[in-house]
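One protein chain is absent from this view; the other protein chains keep their places.
On to subunit A.
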Amino acid sequence: MAWRGNISKYLKELRFLMCQTSPASSTARAFVEKNYKELKTLNPKLPILIRECSGTEPQLWARYDMGVEKGIKLEGLTEEQISKALQDLVKAGESLKR
């Protein structure tokens, strides 16, 4: 998954929002638990803000250059789909850069 190393190239900031307990956020929590270390090791300078708050629907936000932001709702997505969503956000960043 080479694109994971490119996140910091196209993104300025990555944000995971989720609830601490709700079942809707369970896959998002699992994704963060399994992938945080890898993502952070590959992108040591990229802020990966993980913000938990009760009652929040799981979301993934990416901030690109010039303050452009893009968000995706993660409710109902599996871990692979979340990974795919992240990849899409990186791709979107790639196209913005060009």
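We take it that a residue touches a chain if its C-beta (ideal position, glycine included) is under 8 Å from a C-beta of that chain, and two chains touch if they have at least 3 such contacts; residues count from 1.
Rule of thumb we're sticking to: contacts and distances are computed from a predicted model.
Novice: Which of "Os04g0643000 protein", "NADH dehydrogenase [ubiquinone] iron-sulfur protein 1, mitochondrial", "Trafficking protein particle complex subunit 5" or "AP complex subunit sigma" is the UniProt protein name of the chain not shown?
Specialist: Of "Os04g0643000 protein", "NADH dehydrogenase [ubiquinone] iron-sulfur protein 1, mitochondrial", "Trafficking protein particle complex subunit 5" or "AP complex subunit sigma", the absent chain's UniProt record names it "NADH dehydrogenase [ubiquinone] iron-sulfur protein 1, mitochondrial".
Novice: Across the whole complex, list the residues on subunit A that are touched by the chain not included here.
Specialist: Contact residues on subunit A toward the absent chain are 12-13, 15, 17, 20, 29, 32-33, 36-37, 40-41, 44-45, 47-54, 56, 59, 61, 63, 65-67, 69, 71.
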